[in-house]
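Below is a structure I'd like to ask you about.
The complex appears here without one of its protein chains, the remainder shown in place.
For reference, chains read A and B in written order, and residue numbers begin at 1 within each chain.
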Amino acid sequence: MNRGPSLPPRRRVWSWRSEAFRGLVFQVVAVALIGFGVWYLAQNTLANMHARGIQSGFDFMKQPAGFDIGETLFHYDALDPYWKAFLVGVANTLRVAIVGVIVATLLGAAIGIGRFSRNAIVRGLCYAYVELFRNVPVLIQLLMWYLFFTDWLPPMLDAPSLAGLFYVSKAGFSFPVPVWTHAHALAGIGLVIGIAAAFAYRRWARRRFEATGQVRSLILAPIGIVIGFAVLGWLAGGAPTAWSIPKPQGFVMEGGASATPEFVAVLLGLVFYTAAFISEVVRAGIASVAHGQVEAAGSLGLSRTHAMRLVILPQALRVIIPPLTNQYLNLTKNSSLAVAIGYPDVVSIANTALNQTGRAVECIAIIMLVYLTTSLSTSAVMNWYNRRAAIKER
Amino acid sequence: MAAVFTPIHPRPAPVRTSGPVAWVRANLFANKASTVATLAFLALALWLVPPLASWAVVHAVLRPDADACQAARGTGACWGVITEKWRFIVFGRYPFESQWRPEVATLLLLGLVVVSCIRAFWKPWLAVIWVAVIPAFFVLMGGGYLGLDKVPTDLWGGLPLTVMLATFGIAFAFPLAVLVALGRRSHLPAIRSLCIVYVELIRGVPLISVLFMASFLFPLFLPVGKSPDVLVRVLVGITLFAGAYLAEIVRGGLQAIPTGQVEAARTLGLGYWQTQRKVVLPQALALVVPGIMNSFIAIFKDTSLVTIVSLYELTGALNLALNSDANWRPFKIEGYFFIVLVYFAFCFAMSRYSLWIERRLGASRQR
Partner (left out) sequence: MPDPIIVFDKVNKWYGDDFHVLRDIDLQVPPGERIVICGPSGSGKSTLIRCINRLEEHQQGRVVVDGIELADDVKAIERVRKQVGMVFQQFNLFPHLSVIDNLTLSPMWVGKMPKKEAEERAMEQLKRVRIAEQANKFPLQLSGGQQQRVAIARALCLKPKIMLFDEPTSALDPEMIKEVLDVIVELASQGITMLCVTHEMGFAKAVANRVIFMDQGQIVEENNPHDFFDHPKSERTRDFLSKILGH
């Protein structure tokens, strides 16, 4: 009978010598400690709030806010409830963040590429820019831009203008806007159709390229298509050409649209600061592509443009995109400093609400929730992209 | 084919590629685009530099004379505001006669930071010095002992406050960061989750919200009646904030240590904590010192935010100095340039130092 060597019976060891047991005890102790800590803090908080007569709960959100907001994306007045005020704040934060991200990316990419220029003056200026704007705190940059707008620029009456169309003054930056008619709505629809058509064209051009080897323009033509459809829409609406031109009338700018000095100061401060960091990310990404890749592409007969598009850029972008999104998140978080200038972003509004209602826990929780949502969703998208684009290895 | 081999001696190149002329040709006029750019920038410089120089240097007022500054408004910079107010900006409301104390205290901290990056000083007594410096700093600044006058914390301000918040923020955050980094790599799910929640929560929100939390919520967390110092609250906030970022940096260093190291330690019979202390952490920390320096520079810049929660570091001190003095208030821009200079000098020097450290630490690992 084959039984093999006799082994001692298996026993589950519940003693200090078992690693699993120790781990369990450790975790239970840690969780208990943290739990006790949280309970203790919560007790104190409730006691303090009771002592100071502060109520808790989010029901205050339905009450009228009682304060005006300097700039809003949609209609709001002091009688609207708090939750609407917070929504205005979120909209303002997103407004400056999105515009800031776009402009900072363009500026940062240009400077990052400029570090590789053959011209020493371009290289030197780009390096100087990066070192200057990276080493000064962003709050100070914001405050200086704001001071520039409120102190140095002339008041509206003496405002300098470009061709009578653009005005820069203490009241902000004013520019002409077209008078909105249904033609512009049609142009907007045309734009959307144009984008879809451009995608379809790209797919068709790709397939033709693979079938016959003839290269069709993949960048200029789609852009032309998008613009063409937008123009078609505008024509269909009667091709209106009326513009609303800003004209200073006393203390108010009649006509046109204005960007407040607060918005412009926050935007410029964030853009110049973040562009310095973005340029470093772009520079590192381009430098990360080994020189051998460039040589191999050249030895295969690829032109410089093709080598850049097919070999260098795809590899560089994989290195650039993760830290780039990190910079986007930093820009969004830094927009919270707008509270120092009076730009009504979500932190500024929460601060006002906090001071008015005393509900510190609730207001701070809202701030953190807004930013956490942004950060975590961006991280999730970034992780998905990373997994998809990762260079496959053994 | 040559029957006899005659060696050819090296000759110099026909067209020189080094020297000033060659450098100018290659770097400024290499091709059409480069030439155009060079000429355009020269034209721009000729247009901008003379008026700038005229404002900043030629017609500038250096004397602390408010009337002269007013007279020169528009044509010349008023650097006199700095001559008049720099001590207030740099030291805040700290009593005038005792300002040597924050000076010494700041130099002490900075010297400690500089020294701590050099590998030769990584001995146990360095940790002892760090622990000893903390009370020494508070005694020097706060007084009340050793015959020094008492100076309450709300009079502390300016550059010493900035240096103190950054240095102590990083110093207190460091042990926390090491624990959190180790916890994040732990196999125990509860520990790992707690650490992940802490890191992702803090990194996902702006520093201002953490400062608000520290400023408004911290007093609520303590038993009724106790109200901690503003400075303490802000320091706690900065420590929590720095801890999350440092934890990620330390974790990066831990990940870079090959698993073979831990395996070797286990085969030698070392337990978990012994392995971490003797084998993993010493190697990991050498890798993370540049990252810690970068965090220090970032936190140094971020301390400018404490002005929003009413602590008077450089920016706050500037506003305090000028807002209340109608004579000098119009010259805020010059004041801001001064602060920009101070921050730039510090941060640039620290980042250069960090690069030097990185190269030195890296060199020891190259064959």
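One rule holds for everything that comes next: contacts are C-beta pairs under 8 Å (C-beta built on N, C-alpha and C of every residue); 3 or more make two chains touch, one makes a residue touch a chain.
All figures in this text were calculated on a predicted structure; none of them were measured in a lab.
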Quick one: which of A:G53, A:G250 or A:G301 touches the chain that's been left out? A:G301
In the whole complex, of B:P12, B:P124 or B:G260, the residue touching the missing chain would be B:P12
Just one of A:A128, A:V215 or A:L235 touches the chain that is missing; which is it? A:V215
Contact with the hidden chain only, please: which chain B residues? 1, 3, 5, 7-8, 10-19
For chain A, residues in touch with the removed chain: 209-215, 290, 292-293, 295-303, 306, 310-311, 314-315, 318, 391-394
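Rule of thumb we're sticking to: only the chains that are shown with their structure count from here on.
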So what's the Cα centroid distance for chain A and chain B, whole Å? 25
Listed in rising order, chain A residues that touch chain B in their complex are 23, 26-27, 30-31, 34, 41, 44-45, 47-49, 51, 117-122, 125, 131-132, 134-140, 143-144, 147-148, 151-152, 333-334, 336-337, 339-340, 347, 351, 354, 360-361, 364, 367-368, 371-372, 374-376
Mind pulling up the chain B residues that touch chain A in the complex? 26-28, 30-31, 33-34, 37-38, 41, 187-191, 194, 200-201, 203-209, 212-213, 216-217, 219-224, 301-302, 304-305, 307-308, 315, 330, 332-333, 336, 339-340, 343-344, 347-348, 351
